[in-house]
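Note sheet for the following structure.
With one protein chain withheld, the remaining protein chains of the complex are depicted in position.
Letters A and B name the chains as they come in the text, with residue numbers starting at 1 for each one.
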Amino acid sequence: MSNTVLEKPQVTDPPPSSPALARRRLPRWSPIAVALVSAGLGIGIGNAAGWQSRIQWGLIGALLFVAITYGVTALVEDRRQARDKVATSVIWVCFAVAVVPLVSLAWTTISRGAKLLDGYFLSHSMGGMTNLEEGGGVYHALLGTLEQVGIATLIAAPVGLLTAVYLVEYGRGRLARAVTFFVDVMTGIPSIVAGLFVLAFWNLGLGFGPSGFAGAMALAILMMPVVVRSTEEMLKLVPNELREASLALGVPKWLTILKVVIPTSIGGITTGVMLAVARITGETAPVMLLVFGNTLINPNPFSGAQESLPLYVWNQYKLGNAASIDRAWAGALTLIAFVMLLNLLARGIARWKAPKAGGR
Amino acid sequence: MAKRIDVSGLTAFYGSHRAIDDISMSVEPRSVTAFIGPSGCGKSTFLRTLNRMHEVTPGGRVDGKVMLDSEDLYGPQVDPVSVRRTIGMVFQRPNPFPTMSIYDNVAAGLRLNGQKKKRELDETVERSLKGANLWNEVKDRLNKPGSGLSGGQQQRLCIARAIAVEPQVLLMDEPCSALDPISTLAIEDLIADLKSKFTIVIVTHNMQQAARVSDRTAFFNLAAVGEPGKLIEIDDTERIFSNPSVQATEDYISGRFG
Partner (left out) sequence: MDTTSTSEKAPPPTGPPADGSGAGAGGPAPAPIKGNAVRPGDRIFRGLSRGSGITLLVIMAAIAGFLAYRASIAVSQNSVNFLTAFEWNPQGDPPAFGIGILAFGTVVSSVIAMVIAVPVAVGIALFISHYAPRKIASPLGYVIDLLAAVPSIIYGLWGALFLVPYLDGLTRWLDQFFGWTTVFEMSNPGSPARSIFTVGILLAIMILPIITNVSREVFLQAPKMYEEAALALGATRWETIRTSVLPFGRSGIISASMLGLGRALGETMAVATVLSPGFLFTWHILDPGSGTFAQNIAAKFNEADDFGRDALIASGLVLFVITLLVNGAARWIIARRKEYSGANA
């Protein structure tokens, strides 16, 4: 490895005037330093001006952070780098700005809800209690939520699943296009509108009173498009070769779908359904219109007003005294724990059951 | 404008995996150097360490020295952005920016560097497209999207984009592997033209191509799957293909393995 190509200086270009590779750069700790300085300035200015709100201090600090970053970089490096650094700092600030309220939300709910949340709270209703009294529990609401969400799932999951099968395996032409379009439209329906529809149709139209079932119908309407969308995605991930392999063996199409396509994507489908369940569990508005609320245990979803977890939180909040606010937080924590559990479980299944293409 | 590259003791990692191990070589200015070797031997990884693109891959890390004339690309004050501006790259799959027109694609690098004057942009775009042997084919549709071109034209567009910023070195990572034979021939002709101005390094799977276009050839190999790739030898292309000094090279070139 010694040979060099003959290199005669026949092509006499002017000496290359390439930009120097090395240039002045800020030390690596500079962003942290700038952050500290601006945080300090933010607190200082906030204190000096006598603003009580920490929100202002934070905003001032964030603005200073971006401005100082730009100034220092433009001075030491160049304008292009300065723009890059500003983008970086703005994005970090975005992250910080968003994290604060979201962390606060989680922390407040957990710390204030944990005060009351125990076995007693989960196993008792509000029966026989005056509004100002301490104690009481969430059992009736938990029961109501489970029943309403269960019924909604029983309605929505099969319809949603079959619709997705139709769209992916059979659908083409005008009907399929219409279904696709209206599934999209349905995804955007505000939950209160779904509630109003059932109210107009079931209560005002057919004359039934409030019941868990009425609420479940509204929840089912909200759940269907979510199930269709997620199932559709999962079915589309099933490679076509699998279908063809099965069809080529002489298996009829419906059996191919049932025995090959759906089992391949069952993990993803389950995840989708569970996420949809988690979503409707937290819906308050339609339940408020249709289930009405009840302080007593009503185990029958088909007759009479029931309670549900989100509705319980709302009603206790509205009472507005110290004891009821505590109950509202505890109810909120119960609800959030339930929803998060469903979410984690669903994602767990997705990861565990993921076919090569699924998940992620 | 072309510079030589001297690599010494270069090792590249993906996370904790050692992809290439202790490579030292020189790349001569105004010449074409080809990297050949079996799949997975690290020749593409090595190529990407030459303009600090390797560290863009998550977990990518490099030890060692790459000297461009007298500057170490991995020196403490060196800005990877300036490195990539100085050492251009053409990728395996043609990747013109799909949201930009042909003109904007070629001008993209210049615009990034603050060139805004319409006249100068026009001149450079024309010069670069001519340099990439593409001007005659696209001069009437400069404002059409680049994605409407054929694969070979797209690749030449990418070459035009790379040479528009007047780099010192041009790295090509299997530039013809996604192209048909006729487009490949066009690119090979282009490489022969370009070497009068640029230092060119090309990774290729195709040994005939290496023999056709390159002045020097480096052969890479790996002991086993999972082992790091190593440089076996580098020499004049003619010698590598007629009388290599290492047995493994001869085996690979004559098709006895790999």
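In this section, a contact is a pair of C-beta atoms (placed from the backbone, for glycine too) under 8 Å apart; a residue touches a chain by one contact, two chains touch by 3 or more.
Since the structure is predicted, the reported quantities are computational estimates derived from the model, not experimental observations.
Asker: Among the options B:53, B:66 or B:253, which residue touches the chain absent from this view?
Answerer: Hidden-chain contact among the options goes to B:53.
Asker: One chain isn't shown here. Among A:193, A:266, A:297 or A:345, which residue touches it?
Answerer: Spelled out, the listed residue whose C-beta touches the missing chain is A:193.
Asker: Could you tell me which of A:38, A:69, A:125 or A:163 touches the chain that is not displayed?
Answerer: Residue touching the absent chain, from the options given: A:163.
Asker: In the full complex, which of B:3, B:43 or B:85 touches the chain missing from this view?
Answerer: Reading the full complex, the residue touching the unseen chain is B:85.
Asker: On chain B, where is the contact patch with the chain that was removed from view?
Answerer: 51, 53, 56, 58-59, 81-86, 88-89, 91, 93, 95-100, 108-109, 112-113, 147, 158, 161-162, 165
Asker: Over the whole complex, note the residues of chain A touching the chain we left out.
Answerer: Missing-chain contacts on chain A: residues 51-56, 80-81, 83-84, 87-88, 90-95, 97-98, 101-102, 104-106, 108-109, 158-163, 165-176, 178-179, 182-194, 196-197, 199-201, 204-205, 221, 224-225, 228, 236, 240, 243-244, 247, 250, 252-255, 257-258, 275, 278-279, 281-285, 288-289, 310, 313-314, 317, 325, 328-329, 332, 335-336, 339-340, 343-344, 347.
The rule is short, and it goes like this: only the chains that are shown with their structure count from here on.
Asker: State, to the nearest whole Å, the distance from the C-alpha centre of chain A to the C-alpha centre of chain B.
Answerer: Computed from C-alpha means, the inter-chain centre distance equals 44 Å.
Asker: If you look only at chain A, which of its residues touch chain B in the complex?
Answerer: 1, 3-5, 7, 11, 13, 16, 18-25, 80
Asker: Mind pulling up the chain B residues that touch chain A in the complex?
Answerer: Against chain A, the touching part of chain B is residues 1-3, 25-26, 28-31, 68, 71, 73, 75, 77-79, 82-83, 85-86, 113-114, 168, 196-197, 215-216, 233-236, 239.
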